[in-house]
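I'd like to ask you about the structure that follows.
Removed: one protein chain of the complex. Kept in place: all other protein chains.
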Amino acid sequence: MLSIRTLILSTVISVFLIGGVSPRAFADTFVFTAIPDEDEARLRERFNKVADYLSKELGVKTEYVPVKSYAAAVTAFRNNQVQLAWFGGLSGVRARILVPDSEAIAQGYEDQAFVTYFIAHASTGLKSSLEFPKGMAGRTFTFGSKGSTSGRLMPEYYVRRNFKNAPGEIFTRVGFSGNHVKTIALVQSGAYQVGAVNFKVWENELKSGNIDPAKVSIIWETPPYPDYQWTIRGDVDKRWKPGFKQRVGEVLLGMKDPELLASFPRKSFIPAKNSDYQPILDVAKQIKLID
Amino acid sequence: MNVLFRLNNENLGYDGAAVLRGISITVAAGERLALVGESGAGKSTLLSVLQNRYDGNTALIPQDPGLVRSLSVFHNVYMGGLHRHSAAYNLLNLIWPRQREIERIRPIVERLGLGDKLFERAGELSGGQQQRTAICRAILQGGDAVLGDEPVSAADNHQSRIILAALGEAFETIILAMHDVDLALEFSTRIIGIKDGGIALDAPAGELVRSDLDFLYRT
Partner (left out) sequence: MTAAPTISAPTTPRYSAVVKTSVGFVAVAAVCLAFADISITTLDPWSEMKRMAWGVLTPDFSAVAGLGMVVMQTIAFALSGVALGAVGGFLLSQVFHLGPVRWICASVRAIHELFWALIFMQMLGLSPLTGVLAIAIPYAGICAKVYAETLEEAHLPALRILPRGTGILSAFFFARLPDVWVHIKNYTSYRFECGLRSSAVLGFIGLPTLGFHLETAFSEGSYSEAAALMIIFYLLIATLRYWMRPKLVGIYVLAAPFLLGGGAVIEMSNIVRFLTVDIVPAPLRGAALLDGQTWDNLGHWAGTLLIDQALPGMVATLLLSQIALVATGVLALALFPLISEKFFGPVVRTVGHGFLVIMRSTPEFILAYVFLQLWGPSMLPAIVALSLHNGAIIGHLMGRFSDEVRLRPDSPGGINLYGFEILPRVYGQFLAFLFYRWEVIMRETAILGILGIATLGFFVDSALADIRLDRAMFLIAVMVAVNVAVDSLSRHIRKRLRLDARAREA
């Protein structure tokens, strides 16, 4: 009988503890996240460094929280559980619709003109071209994450525009690899014949020697579009101190450590504003990813 | 005469199927009734009808002793007094038995030879011990009468006398179904014999000898 008592009593107490005790730890910390577009270990290494940098420059304890999906990043931002995020074009647009006062404050130099590479396995015989490669039809195709700009939104947009049809109708199988590194691995292994990948990640993987050019190669690149950016919530000034938002922007733009920049990989960070991403919103509405 | 139970030419049974027909019985306070007859004759049926009809408090000792097997002897006996306390006090005793309750229950179980089993689980006791636990519970419960279905079936002669004596002190009115005819004659003031779905004998015990009851067991 003892255990009935203990179980009920301790559960009741626990309920209060779960609700009450644990969340406190985070209250005064400035928290940010990033969309999980690459391997987690790499993201952790990069953003923990960013967190240290921000802590030092802002004089506020800053922490990076990894998430498992693009949607989780947007939701965390929306729910004020992170106040700053390294978003892609699409996730940033979504986040800023959901959090009205939020602002894009900085983007990578390369993000002004980002592109997506369409890549194909050697066995397809598809070759690099300037024209949109219509020979993809009837193959298997993988996007990156469902919420990715370079891995989903833009490639789907160009597929729809050129084939006048949905990807599901054109390809024999359509998958979502989850992130860009996996997209490359899947096409390289032949699990999918064609894929769409963030050009920065591709170049990074190429440099690291993870790509075998005999197996997988670029067949097309999209026209440029704006992509990644740092987005911050509008209510941070109220929560920390007046001018905090501006200070965060300055600190991000002032990130000069070549090693840290190389890990993104970006040449430098430059100012950004919400209207820079109008093209992304338009495209997302066109292919009905945003109502 | 203070009548506790009265049945007037009634058919008794389960689910509409009558086991006993045309039963008329009146039991007055202070009587000690023994119901005798072959097993299956309808003694249990009669007992449960009497118990269900009675408005006041009666204690019941069913044949299946009606114990909670995973609770201790103490708790099973304590259950006889559930109606006297608040739910909170009962739950308190379920978890931490109060000294006061232990002292109340201890003499009852000691008298019936269960003193050393007070905090043992009822399910781990022998059949006879379980039966005596049920009797202790009935004694603690008290009430205007006790109705027992073969309460001494698993006890030897010596124990049976102790049990019956204890019941006799605790209750003014007693109705027991019994299979031991000698014991029934010795203990009770009135014998009811049941046979062929009816009452075949109803007489003061003092007027009967053993052979008067033999016909009840003849087929």
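Chains: A and B, in written order; residue numbering restarts at 1 for each.
By definition in this document, contacts are C-beta pairs under 8 Å (C-beta built on N, C-alpha and C of every residue); 3 or more make two chains touch, one makes a residue touch a chain.
Quick caveat, the model's predicted, so the values are computed rather than measured.
Visitor: Can you say which of A:Leu58, A:Ala71, A:Ala137 or A:Val251 touches the chain missing from this structure?
Guide: A:Ala71
Visitor: Can you tell me which of B:Val36, B:Met79 or B:Met178 touches the chain that was removed from the display?
Guide: Of the candidates B:Val36, B:Met79 or B:Met178, B:Met79 is in touch with the missing chain.
Visitor: Which is it among B:Asn11, B:Ser24 or B:Asn57 that touches the chain not included here?
Guide: Per the contact definition at the top, the residue touching the missing chain is B:Asn57.
Visitor: Which parts of chain A face the unshown chain closely enough to count as touching?
Guide: For chain A, the residues touching the absent chain are 1-4, 6-15, 17-19, 21-23, 25-27, 31, 39-41, 65-72, 74-76, 78-82, 94, 98, 121, 123, 140, 145-147, 173, 175-176, 178-179, 182, 185-186, 189-192, 289-291.
Visitor: Mind listing the chain B residues that contact the chain we can't see here?
Guide: Against the left-out chain, chain B lists 57, 59-62, 64-71, 75-76, 78-83, 85-87, 90-91, 94, 134, 137-138, 141, 143.
Assume only the chains that are shown with their structure count from here on.
Visitor: Approximately how many whole Å separate the CA-defined centres of chain A and chain B?
Guide: 79
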